[in-house]
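Here's the structure we're looking at; comments come further down.
Removed from the display is one protein chain of the complex; every other protein chain stays in position.
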Amino acid sequence: MTEINKGEVNRLPGTTVPWNEIVEKMEPIQGNRDMIKAEWEKLDAFAYIYLWWWVQR
Amino acid sequence: MTEINKGEVNRLPGTTVPWNEIVEKMEPIQGNRDMIKAEWEKLDAFAYIYLWWWVQR
Amino acid sequence: MSSQMEKAYQERLNRYVTALNVGKPDKVPIRLQISEFSAKYAGFTLQEIYYDAEKNIAAATKLIQDFDMDTCPGAPNLWWAPLHDAVGAKYLKFAGRDLEENRQFQYVEEEYMKPEDYDAFIADPTKWIMDCLLPRIHEEFAEPGSFRANMALVKGAAAMVMDTGAKAQAAQMWREQYGYPTSIAGMHKAPFDTLGDVLRALRGIMIDLRKRPDKVLAALDVLVDHNIFYGMATSGGNTTLPNFLPLHRGAYPFLNEKQWDTFYWPTLKKVIEGLWEKGIRTMFYAEGNWTPYLEKIAELPDKSIVFHVDQTDIDKAHKILGGRFCISGNVPNTLLSYGKPEEVSDYCKRLIDNYAADGGFIMDAAGVIQYDAKVENIRALVETTREYGVY
Partner (left out) sequence: MSSQMEKAYQERLNRYVTALNVGKPDKVPIRLQISEFSAKYAGFTLQEIYYDAEKNIAAATKLIQDFDMDTCPGAPNLWWAPLHDAVGAKYLKFAGRDLEENRQFQYVEEEYMKPEDYDAFIADPTKWIMDCLLPRIHEEFAEPGSFRANMALVKGAAAMVMDTGAKAQAAQMWREQYGYPTSIAGMHKAPFDTLGDVLRALRGIMIDLRKRPDKVLAALDVLVDHNIFYGMATSGGNTTLPNFLPLHRGAYPFLNEKQWDTFYWPTLKKVIEGLWEKGIRTMFYAEGNWTPYLEKIAELPDKSIVFHVDQTDIDKAHKILGGRFCISGNVPNTLLSYGKPEEVSDYCKRLIDNYAADGGFIMDAAGVIQYDAKVENIRALVETTREYGVY
């Protein structure tokens, strides 16, 4: 079950699938972890904005 | 039921949800129909490319 | 970039930012917020503006070619209709599709969030938007997981990146080829408006204030950090230009004074202060009349907003907020539509005489300039301000 259920995840503003939910699946990370995290978070923030855009008109 | 089932739709290359499947829901179109169609088809072609990109590597 | 255009850009930007910082620039800055008027002026139908991304940009370019302002009004469409079509979005009707090709867009107000949704919304609003709201408001996403719903997400997301990218490229082009900055970077909303506009709609939110005020307060609290993030993310972290805040339900007399104090102001204040802590100033675009609330608004940190005057008493706004906050506005849109150029000219001179003397003032229409404004009146506004508004 990969679904994130309500309450299980601390979904802060700007996040849909937080990095700490995903990093486990990536381990062991062989190189520069911060670079991978930063890019994950940028695309995740876009997904967040996509959802909220329909509300923040 | 909005799902398109296999065989019901003539999904030509470059299309995912063909214009003729969607235009009925838009009727009556009040203005320039070609402009709306062209933009629908551009985004639909992108969706098509998104899917096939994972195959055409 | 030619150095001449870069110089013009810096001059305009400096004039604008000096006023935003309540200082006195060389001239009164001119910033017009324009939507459908650009289409009319450039000779495009409204359908073209909503559907054709290139004409949408070209309309704004035509304006800065012909009028000497300090900021580019930006592309006139607020929404790119093909993005809405791709997901089957129900809440806006556009020119050329549901409406005749020169009719202004219409919002279809409904309770897209139900009273029983409050708990799920409060617990995890982002997930609630995905799981509950989008299937209701996007016809193509009515059955999540279906082929069509999957296509709607792919196209919606792609279209948003395309639209954002086209507008960012346009801003770069206006800078390099015409020496113009844009007037705003990003946008956010008052938590009460986030809840009261698209989600619960006017009728729904007014009932909630009586029937379930605690839920409303809890939802508003949850929204504060989301709305701060939204402003930051949509501005791309820009701390030079103001972040647009279109204000709706807070205008007098939607709410009574107690309701305003309880439901509207506390969370809005937190959002504005939160952005200001990150260096982002809010363009407090006070549509309608905000006169009764000026003393409360004066509680905000100095310079944290530019207060935009629509039908607020500008004399009182100037007395209460002036010197601490930049003020912009307020040439009436009715005057721009039905008045004569001389009347517009006189109105602008009065504004400059009465409110611009110490700086901290930006010339603008009272509201967004739409299809009905007359070209000669816009010209009168711009030319009068340029000639008469020299410090």
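Think of it as A, B and C in the order they're written, each chain with its own count starting at 1.
By definition in this document, contacts are C-beta pairs under 8 Å (C-beta built on N, C-alpha and C of every residue); 3 or more make two chains touch, one makes a residue touch a chain.
Here the structure is a predicted model, which means the values were calculated and not measured.
A.B. asks: If I'm reading the header right, one chain is hidden. Which shown chains does it touch across the whole complex?
C.D. replies: Listed by label, the shown chains it touches are A, B, C.
A.B. asks: Touching the left-out chain: which of C:Leu78, C:Met162, C:Leu202 or C:Ala218?
C.D. replies: C:Met162
A.B. asks: Identify the residue among C:Glu100, C:Asp131, C:Glu277 or C:Asp315 that touches the chain left out of the display.
C.D. replies: Touching the chain that is not displayed is residue C:Asp131.
A.B. asks: Pick out the residues on chain B that sit against the missing chain.
C.D. replies: Against the left-out chain, chain B lists 4, 6-7, 9, 11-16, 45-57.
A.B. asks: Please identify, in ascending order, the residues of chain C that touch the omitted chain?
C.D. replies: 127, 130-131, 144-147, 149-151, 153-158, 160-162, 165
A.B. asks: Mind listing the chain A residues that contact the chain we can't see here?
C.D. replies: Interface residues of chain A facing the absent chain: 1-4, 16-17, 22, 25-26, 29-32, 35-36, 39-40, 42-44, 46-47, 50-51.
Please note the rule applied: only the chains that are shown with their structure count from here on.
A.B. asks: Between A-C and B-C, flag the pair that has more C-beta pairs in contact.
C.D. replies: Per the contact counts, B-C leads.
A.B. asks: Nearest whole angstrom, what separates the Cα centre of chain B from the Cα centre of chain C?
C.D. replies: Using C-alpha averages as centres, the distance is 33 Å.
A.B. asks: Measuring from the mean C-alpha position of chain A to the mean C-alpha position of chain C, what distance in angstrom results?
C.D. replies: Here the centre of chain C sits 29 Å away from the centre of chain A.
A.B. asks: Can you list the chain A residues in contact with two or more other chains?
C.D. replies: Answer for chain A, listing residues that touch two or more other chains: there are none.
A.B. asks: Listing for chain C: what residues touch at least two other chains?
C.D. replies: none
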